[in-house]
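Note sheet for the following structure.
For this view, one protein chain was removed and the others were kept in their places.
So, chain A:
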Amino acid sequence: MSPRREKLTSPQTRIALARGNRPAQHLLPIPGPVDTEAARRLFRRQRRTAVRTVALLSLLLFGMSGAFALWPQLTVLRVSGVPVSWALLVVAVYPLLFLLALWHVRSAERAEEDAAARGEGAAGKGPTEP
C-alpha cells in the first residue's frame, strides 16, 4: 500500500458537490468525438457483439431449463451414476458461461483495436483512455 493516494472524483460528482443545493445552471459539456462516423461504426459493432452475447446467454439459460422441462428423461438418464440434468446444472454450465464471457471480451477488444488502428491510419492520432 503506497502512502500517497490519489483522490478520485467523477466529474459529475465534482459538479454536484460544487453546485450544492442550487439547481443546475449548466450541464457538463460533453466533447464530441474527433471522428463521429468512426465512433458510430465502433458503437454499432460493439452493439452487435453485445446482442450476440446476450442472445447466446439466453439460449444457454432458457434452452437448458426448457430442455429439462421438455425431456424429464434427462433426470433419469445417468452418466457414471449422476443424473445428466444434475451434472449439466451443477457443474457443466459454469465453464460455458466463462467461455461465453471470454469470447465477448475478445471480440470487444478486437473491435476497439481495429478502430484504433483505423484511426491512427487516418488521423495519426493514438487512442486515449479517458
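FYI, contacts are C-beta pairs under 8 Å (C-beta built on N, C-alpha and C of every residue); 3 or more make two chains touch, one makes a residue touch a chain; residues count from 1.
Methods note: contacts and distances are computed from a predicted model.
**Student:** Pick from "Ferredoxin", "Phosphate transport system permease protein", "Sodium:solute symporter family protein" or "NADH-quinone oxidoreductase subunit L" the UniProt protein name of the chain that isn't shown here.
**Tutor:** According to UniProt, the chain not displayed is called "Sodium:solute symporter family protein".
**Student:** What chain A residues would touch the chain not displayed?
**Tutor:** Interface with the chain not displayed, on the chain A side: 1-2, 5-13, 16-17, 19-21, 23-24, 27-28, 30-33, 36, 39-40, 42-43, 46-47, 49-50, 53-54, 57, 60-62, 65-66, 68-69, 72, 75, 81-83, 85-86, 88-91, 93-95, 97-98, 100-102, 104-105, 108-109, 112, 115-116, 127, 129-130.
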